Each structure stands twice: as C-alpha cells, then as structure tokens.
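Every protein chain but one is kept in place in this view of the complex.
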Amino acid sequence: MADESREETTCDRREFFQAGAFGVAGAVVAGGASNTPDDSADVAAREAETKAAATRGGGRAWPDRPEGWWRHQNAVLPPSEAPAQEIREVELDIQIIKHEIVPGYSFHVLAFNGQVPGPELRFREGEWVKVYFTNRTELMHTIHWHGVDLQYENDGVPYTTQHPVMPNATFEYTFQAIPAGTRLYHCHFGTPLHMQHAMHGALIIEPEQDPIKEEFGYTRDYTLVLESFATNDARDDLNFMLERMKQRMWLMKEGALDEETLAVFESKETFLAAIDRGWDPPYLPNRNQKRERAAQDYNFFAINGKAYPLTAPIMIRRGETIRVRLINGGGLMHHMHLHGHQFWQVAEDGNVLSSPLQINTISVGPGKTADIIIEGYNPGYWTFHDHDTSRVTNNGMYPGGMLTMLVYEEMDDYDGYHPKIALDE
Amino acid sequence: MADESREETTCDRREFFQAGAFGVAGAVVAGGASNTPDDSADVAAREAETKAAATRGGGRAWPDRPEGWWRHQNAVLPPSEAPAQEIREVELDIQIIKHEIVPGYSFHVLAFNGQVPGPELRFREGEWVKVYFTNRTELMHTIHWHGVDLQYENDGVPYTTQHPVMPNATFEYTFQAIPAGTRLYHCHFGTPLHMQHAMHGALIIEPEQDPIKEEFGYTRDYTLVLESFATNDARDDLNFMLERMKQRMWLMKEGALDEETLAVFESKETFLAAIDRGWDPPYLPNRNQKRERAAQDYNFFAINGKAYPLTAPIMIRRGETIRVRLINGGGLMHHMHLHGHQFWQVAEDGNVLSSPLQINTISVGPGKTADIIIEGYNPGYWTFHDHDTSRVTNNGMYPGGMLTMLVYEEMDDYDGYHPKIALDE
Partner (left out) sequence: MADESREETTCDRREFFQAGAFGVAGAVVAGGASNTPDDSADVAAREAETKAAATRGGGRAWPDRPEGWWRHQNAVLPPSEAPAQEIREVELDIQIIKHEIVPGYSFHVLAFNGQVPGPELRFREGEWVKVYFTNRTELMHTIHWHGVDLQYENDGVPYTTQHPVMPNATFEYTFQAIPAGTRLYHCHFGTPLHMQHAMHGALIIEPEQDPIKEEFGYTRDYTLVLESFATNDARDDLNFMLERMKQRMWLMKEGALDEETLAVFESKETFLAAIDRGWDPPYLPNRNQKRERAAQDYNFFAINGKAYPLTAPIMIRRGETIRVRLINGGGLMHHMHLHGHQFWQVAEDGNVLSSPLQINTISVGPGKTADIIIEGYNPGYWTFHDHDTSRVTNNGMYPGGMLTMLVYEEMDDYDGYHPKIALDE
C-alpha cells in the first residue's frame, strides 16, 4: 500500500537526520541548557547497521508501511540552536495557596502561578520556548515537560538532569515544542506530594496543520485535567517537608549539610560506601516512622481544579463536533464514561492513533493523555464521570468529585427535565 | 483504499441525517420521554461549517477512510417516534434479597428481579423497548442504559434526567435499542452502593447481520458479568440508607423536607446561596462522620453472581469457536487471563474494533465491556481468572472469587487429570 506522499516525508526525515541534526557544541545557556557531543560519523555507522538488520527484505511486521515509517520526525535541538529573536517567553512560579475544591472545603496545595491546575500552556509545534520558573515557596521543585522531546538538561528531574530549584531561585527551561499533541507539565521533586497536590498543568503543542482538525472539523477544543487528592496525607506531608526544609537550610548555612543528612550521593559507589560505613538509609522500617505508609488515602477528586457540583460543563450544539483532551495529573487511573454517545479516541499520549477507537468509557492511567472527539448527535444533559464511582465523591460522599456534564446549548429552550444539584445519595 | 460499499453507506447516513432525523415536537409520553426542539436549518448550517473545516483537502488523519466515516450511524429518535404496535415490553423491579455468593455466605443486596446479576436483556438492533421499572424497596433508584444512545430523559440519572424513582412507584423507560453491541444497565442513584451491590445486568443489542458472527462463525455466545463486593461496607451503607430514608419520608409527609435536608438544589445558584446563608454541606469532614471513607474494602468477587467454586464453566468443543462477552459491573478493573490459548478481542464497549487484538490477558475497567473470540484448538481444562489474584479470593482466602474454567466437552472421555475443588491454598 505504497503512499507516495508518506515516502517523501520519510526521505526528508532521513536526510534531516543524517545531516547532523544533533547540532554542534555551543555556548552554555543560563539555567543548564547545553549541547551533547557530536559524533555523526559514528551515528551514521550505527544507523547503517540498524538499517542493514532491518531491511533484509520480506518478513517485516508491517510490510505495507514504508520503510522507516517509525522513525522520529523532528531532531531534538539543543537550546543553543534557538533563534534568539523568536523565543516565546513564559513566566511560571510556584506558590503555596489554599485551594477551595468545593464550597466550604479548602486545603493547602502547591500551585503553579497560584492556580489549580497550573496555567494551560499552548505552543505552536516547533516554537522555541523559554520558561522562567521562580520558586516562591520554602521547598525545592523542578518542572518536567512530560511527553516533550527536549535536550535532557531541561527535562526537570532533580539529581538526574539538574539540581532542584531552591527557594527564591529562578530556573530557565529552554526547549523546542515538539512533538505536536496533548501533553502535560508537572513537578518532579517529591512527586507523590508535589505533582498531585497540585503541581500539574496542560501543555498543548499545536501542529500547523492538525490532522485531527482536518479529519473532524471540530469547532470547540476542551481540556480536562483529571486530579486526585489525598488531603490529610498531603497536609501532614507538607508540614513535615516544610519543617525538614527549615532544618536543612540551617544545616546548609552552617556548612553541615552532608550527603547522609540530605540522602543525596554523587554516585551509586559513594552511596554503597556510606552503607558500608554503617549509615542507615532513610527507607529502613522504623526510621522516620511518621512517613512510612504504603498508599495514599485519596478523598477528593476534581476536573480542572473543581469537584462536582462546581465542575464546569462541556458545551456543544447539535450537529457540532468537539474535541476533548483528557490529561491525568494524578496518581490513579480514571475510567471516564460519557452518557448518550459513543465517542472516538483519536490520540494517546498526544500522538495520533493509527486505529481510532470508538468507545463510551475511556481508561486513562496516571500521567497519560487521551484526545477524544464527540459528535453532537443527541441533544440533552449528559453526565461524564469516572466509572469507578468511589472517585465521584467529596470526602466519601456521593455524588461529588470527578463528575461533569456535556450540555447541549439547545436545552435552554427545552421544556422538559433540567438538572438539579444533588450532594448526598 | 476506496471501498464502494462503505461510501454508499456513508451517503445513506448523510441523507438520513440531513432529512431532519431529530423529529418534531410531539406528545409527552408517560415517564418522561419527550422531544427535543427541532432546528434543522441551524443543524444543517453547523454541519456545513464542520464539513468545510474538515474537507480542506489533504492532511486528514486517516485519509484512506471515506470522508465522514466517523459519523454516528443511527439517528436518536424520541419515544414519540416509537411505533405503538411494535414496542417490546420488559418488566423489571428492584428488591432487596439475601444473595448466597458461596455456600455458607450470604449478604443483602439490591437485585433486579431478585437475581444477581439482573436479568440479561437481549434486543434486536433498532427494536423499540419500553421498560416498566417498579421499585419494591424503600430506597430510591433509577436505571441507566450504559452505552445506549437514547433520548436523554430516559438515560436514568437522578436529578439530571429525572427525579429518582420512589418506593412503590413504576417508571417507564422508552428507547430504541441502538447501537448494536455488548452493553449494560445499572442503577445510577447512590451508585457506589447500588450499582455494585448489585444493581447491574447485561444488555445485549444484536444486529440483524452481525459482522463478528460473519467473521468467526462462533456457535456459542457467553456473557460473563464481572462483579466486586465490599460486603461489610455495603451492609453498613444499606442500613444507614434505609434508616435515613425513613426519616426523609416522614419529613416529606410533614411537608418539612427542604432542599438543605435532602441536599438537592434547583441550581448551582441556589446551592451557593445556601452555603452563603451558613448551611454546612454534607461532605465537610466530621459531619456525618459515620459515612466518611475513602475506598471500599472489597472482600468478595464473582462472575454472574457466583464466586469460585460455584462459577459456571464455559463449555467448548474442539474445532468450535465461541464468543465471550465480558461486562464489568463493579468498581475495579479486572485482568482476565485465559490459560492455554491466545484469544481475539474483537469489540470494546460494544463497538467492533478496527484492529482486533490477539492477547491472553484482558484488562477491563469499571463500566466497560469487551467481546473476545476463543478458538477451540487446545482441549483441556483451562483456568480463566483475574490475574490480580487478590480478587481470586473469598473473604481473603485463595482460591475463590473471580475464577472460572474453559472446559472442552471431550474431556468427559479423557482418562487423565480431572479438576478437583480447592478452597485454601
């Protein structure tokens, strides 16, 4: 099933790849963006080896696809390649705020720019971005750009790609927004506490010509960030962390914050050497007893920061088609069921599916994204909720939590049943 | 890859769609079935807008498919369109019964027609159905037809599409059985308790010509409803609800059941006004303390109402092919593994997959359905069970729960190992 236009694209990709797309060493950019070494001769040789192994003729798993159909499309360029005049600048900070998830119930969370979820970032595919991230809390943080192919020192993993961002510091993340698709960003320091409570937000990279837009012609585009909170655990953890950070800062000032106290080691070898010397790692049972627990006790759930009955409805009109981007910013898998319609899942983790899926309930794991297309063929009021209904609760009480509604605008003129608010079935 | 027969179908769908398939205002039918307003000129305009955006030529995500391949196939008609003489009538009630899941252990559940799971409903695609639902309990209920595209006031969501069905009342649900596929029905009032304990049942809509039957020629068709129970939580909840309902009925008789006591409000505005006036919503911590909990403590699991060793085997003969419809009526995801065979997943949520999947373990989320085809190529006794084996238990004891067996009829004549019953490994 030869597709000529696809083969040309494949050739283009190969040429781009072979022409040393990994760049040359350049200036170090503030905040940690650097180049990785260039050994294109070696790369070419390995590519040839890969190709030889692959193109032995016949027997390919997907022989109808052109060779190399699977290769990545955009080279990952280091920040030094960013054209200075065209960089999109974004300011993000992190604050501790009190967030009201339902009327009467608030709890402290870590919030990008003081909001839950963090601001939705929308970039054009290929756009260069520089994010100035300022830490206005007394804890340490990073930002990981989940699903973005970027130069590793901008990947935001503490002690793997950078030092954590200290209180009052500003860190610069520089990257090119690739590949296109529905993605997310979140903290990667102390992740179980930080990411879920509530350092996460949508990151949408829009292609110049969107094949999903071409296919469906949707006229509205919604983002639903799915969130899960364990507020009692979070409160205890946050307090513990703030207290501990005070101690660590004091030790740092005294020049007395050693590897063992911080539990950070230069390498596996120095770590094992400390163990040999008799150091007790912090994960041993009965040590740090207060923090030992197996699972988080989730008690609140939200979509875009609010729980039912304060979730915002998804609006649609008869004959219209809309796009809904589901982003799981929490620690649980959610099984989102839409009443009265089948919908199409068209992308997963931001990437267009070869085989779109027609379903009415979609299971979205932690950190995953899913794009669905809803066709407006059935006017009414349609519940859209997690089918594990223990998440459709506020503090254990049903209904609440992860529940919203698809609402047809025509219903305003309809003389029939209109929804009430119910809080305790 | 133009497929002429498909394009004709697409044209047919478009013509049907444009001809005002949404009907005209008509009489109100008992039980809440009504028409939604007709503004076909507007709809046509929006469709044109959608098409224009979509058919800009080139760049579609799935260009080999005919345009509009994704559009819904059957218009959703209001009950007024039902031809009076040809309506299939079904009587369902709800009762509280004591259900014996394994010998010696029974617990009270809500049961459609006094059985667990509720009766399997099988309709022809396009058939009009009227369900008379009678509430023989002292609690409130509804029935949601999960995966059916129907007129919204028959969707069964309390306070969204109807008032809950009161004790002793009969509610009429009227809908056309579309689309074809393996679906389910369940209560949508107090769902964590009601649906799982055990107001759920299979709803199978059979197409006149079943493409899966055409493809595989299977000669047996099994339905497996997967169930999870938290019997101690359920007992406490059921008692609490019955007690509370008594109080509410008395208040209602006294004309003293106000919004705040019932926790049901006309709108978001009146709800927020109550909060402003100082009303404490029921989800606040320390209020209704007895009912505050994060997760249900599941201790029993079943297939079609019974736990191992009382699960019914799936029978097959060598050379035969069978269809198994998995329906998840509980709150957990189950990972069903069949020994000795690979099988094909051919549908998800009742809809045929573009790309069938050959696996031996299938993960089915809450509220989801999956159709699999098993080819009888390996005679024997083959365990079929949840691979999260904490569900293959009765009250924590392994083996039990969600475990059944694929049994070849030839085994009766076989002189080798035959299964025993084991209850405590």
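A and B are the chain letters, set down in written order, and residue numbers restart from 1 in every chain.
Here is the rule we use: a contact is a pair of C-beta atoms (placed from the backbone, for glycine too) under 8 Å apart; a residue touches a chain by one contact, two chains touch by 3 or more.
No experiment lies behind these values; they were computed from the predicted model shown.
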{"item": "Which residue of A:G59, A:P83 or A:G255 touches the chain not shown here", "value": "A:G59"}
{"item": "Selected from A:R71, A:R88, A:R136 or A:K246 as touching the chain missing from the view", "value": "A:R71"}
{"item": "Residues in chain B touching the chain absent from view", "value": "1, 5, 102-105, 209, 211-219, 230, 297-299, 309-310, 317-321, 333, 335, 337, 339-342, 344, 346, 352, 354-361, 363, 373, 375, 377-383, 387-390, 392-400, 405, 408, 410-411, 413-414, 416-417, 419-425"}
{"item": "Residues in chain A touching the chain absent from view", "value": "1, 17, 22, 32, 34, 36-37, 39, 42-47, 49-56, 58-62, 70-72, 75-76, 140, 144, 146-147, 149-153, 155, 157-162, 179, 188-192, 195, 262-268, 270-272, 275, 280-285, 288, 291-296, 331-333, 348-351, 353-355, 363, 365-368"}
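Methods note: only the chains that are shown with their structure count from here on.
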{"item": "Centre-to-centre distance between chain B and chain A (centres being mean Cα positions), rounded to whole Å", "value": "31"}
